[in-house]
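The complex appears here minus one protein chain, its other protein chains still in place.
Order as written gives the chain letters A and B; numbering starts at 1 within each chain.
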Amino acid sequence: MPAEIYLNVAISGLLTGLVYGLMALGLSVIFGVVRVVNFAHGEMMTIAMYLAVALFSAYKLDPLAMMVPIAAVLFALGYVMQRGLINPFINRPEHSQFMLLVAVALILVNGLLIVFGPDARAVQTAYAFSSFALGPLIVDANKVYAGLAAVAVAGLLFAFFRCTLVGKSIRACADNYMGALVVGLDVNRLYALTFGIGAACVGAAGCIMVLLVDVTPPLGPAYTLLAFVIVITGGLGSMPGALLGGVLIGATEAVGGLLFTPSAKSMFSFAILVLVLLFRPQGILGKRVAT
Amino acid sequence: MSNLLEVDRISKSFRGLKAVQDVSFTVPEGTIVGLIGPNGAGKTTCFNMIAGVYRADAGEVRFAGSPLRNARPDQVCRAGIGRTFQLVKPFAGLTVMENVTVGALNACPTVRAAKDKAAAVIDQLGLGAKREQMAASLTLPERKRLEVARALATGPRLLLLDEVMAGLRPTETDRMVALFRELNAKLGLTILLIEHVMRAVMALSNRLVVLHHGRVIAAGRPEDITRDPAVLESYLGEEAL
Partner (left out) sequence: MRQALLEGVPRRGLHMLAGLLLALIALPLVAGDYIITVMILILYFAYVGQAWNIMMGFAGQLSLGHALYVGLGAYAAAALYVHFGISPWVGLWAAMAVSALAGAVIGFLAFRFGVAGVYFAILTIAFAEFARIGFDHWSWVGGSAGFFLPVANYARNDLLTLRGSPAMFYYVTLAMTAAALVLCHVLLRSRVGYHWQAIRESPDAAQALGIDIFRSKMIAVVLSAAMTSLGGVVFAFHYNNLFPEQIFHISRSIELILGPIVGGVGTLLGPIVGAFLLTALSESLQEVMRALGVDVPGIKQVFYGICLLVVVMFLPDGVWPPLSRRLGLGNGRAKEQAEEGGP
């Protein structure tokens, strides 16, 4: 196969990977700060996707334009979940918290199944079929917009954590829980805020993702898994790592799907996951956690 | 009397911080040796190197003549060295009896035999009444006794005690001291202990080894050590002299 095809596929995968990365960013933020493994992450993304689809089919509103309101809804969901459900669990053993979120995921996925049914839903925007040509490269327009949107949101998130007081407070909690308490930060509120932000991130990612794929309820668990693979590969607790991981996974899946069969492409992600867990558990950009 | 434990010029650094430097001492069989020194001197690090938790950067530890080369903690225990932890680690979800039985399994071929041995050790440590209580419900002094019972049940030739007396009332301390004296006298159990409670150290130890900033600054009989100026300085500071 000519090299251009690989290049096109790789770039396509890369752009999709940016959206994966944004999704994983939400997970990284949540785990990095609250230290909770959000097993319902993909399900939250699916909720955002369904919301986008619903708004589009009802009012013809472009998902990218709906990013802000949908992200706000997801923020509220995340905030409430953390405050109400997870905070009381902070001191329970790890697998207890895990099972809690597994339960939430189970309820969300099947709740979506009940409400929206098993058939795929899609969003057909005006630019869905156009593409950009740059020399030998031909890239779908929606992928380009998706990639740009993902980068923009990620950039906003970085800025938030770097520049705002709240963002810095959250980073302080992540670095040193006890220290944060001692200086008087309301850690519970900040945790809830962080979960909300992670959820909002995922909400934005969902809006963007709708441009690229059709929505079905089983996407939830699939994306949760993907988010974990990306975050572990890129490095738990590292925000650039999440994006890097997303791009890496997106590209390898796309090229792998080309080289072998498309349906086997997730096998590559899992192979990468196993390798990372064994040989570099802190991920590519992660810091080795001192025990 | 042969040396049961020989610590030969061991060193350990943690990311540039030299916790233990070139430490050597011996523990003759059947004696009780106290490892003392101010906080942060490197005592627990030495213990951890002997017990196989840390790998020494340099030097060697020999037990009964053979080097403990990169031995894992469980291998060290099977070789005959038992240890307690400074921050006690009871099996909270198990009863006292079950806790000690786990230790006894190291020394006994069957579960039945292990249970019998565990019962005996529990009585020795005065926990007989609490046998069927969950470890999580014990008070701190009781947990310390459980910690010792567990290590003792493994049938060690050498027992490493890490600040076992910390937090105990004087009567409890005396009780523990009496117990260790008895084990040492009757069973010939060799003991290496880290301790800050001087009452216990002086009552038990045949010899003392003093660490300061990761080095041995003195070793010898307790009466001599307590008069050694270097030792006094390390504990009380230069001005006190």
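Everything that follows uses one rule, which is that a residue touches a chain if its C-beta (ideal position, glycine included) is under 8 Å from a C-beta of that chain, and two chains touch if they have at least 3 such contacts.
None of the values given here were measured: they were computed from a predicted structure.
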Ask   = Which one touches the absent chain: B:P67, B:G93, B:P170 or B:G220?
value = B:G93
Request  = Looking beyond the chains shown, say which of A:L7, A:V102, A:A152 or A:V213 touches the absent one.
outcome  = A:V102
Inquiry  = I need the residue numbers on chain A that touch the omitted chain, in ascending order.
reply    = 37, 85, 88-89, 92, 94-96, 98-100, 102-107, 109-111, 113-114, 118, 217, 221, 225, 228-229, 232, 261, 263-264, 266-267, 270-271, 273-274, 277-279, 281
Chain B, residues in touch with the chain not shown (by the definition above) = 51, 53, 72-74, 77-78, 82-83, 85, 89-95, 98, 101-103, 105-106, 111-112, 114, 132, 150-151, 154
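One rule holds for everything that comes next: only the chains that are shown with their structure count from here on.
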Distance from chain B to chain A - Cα centre to Cα centre, in angstrom = 50
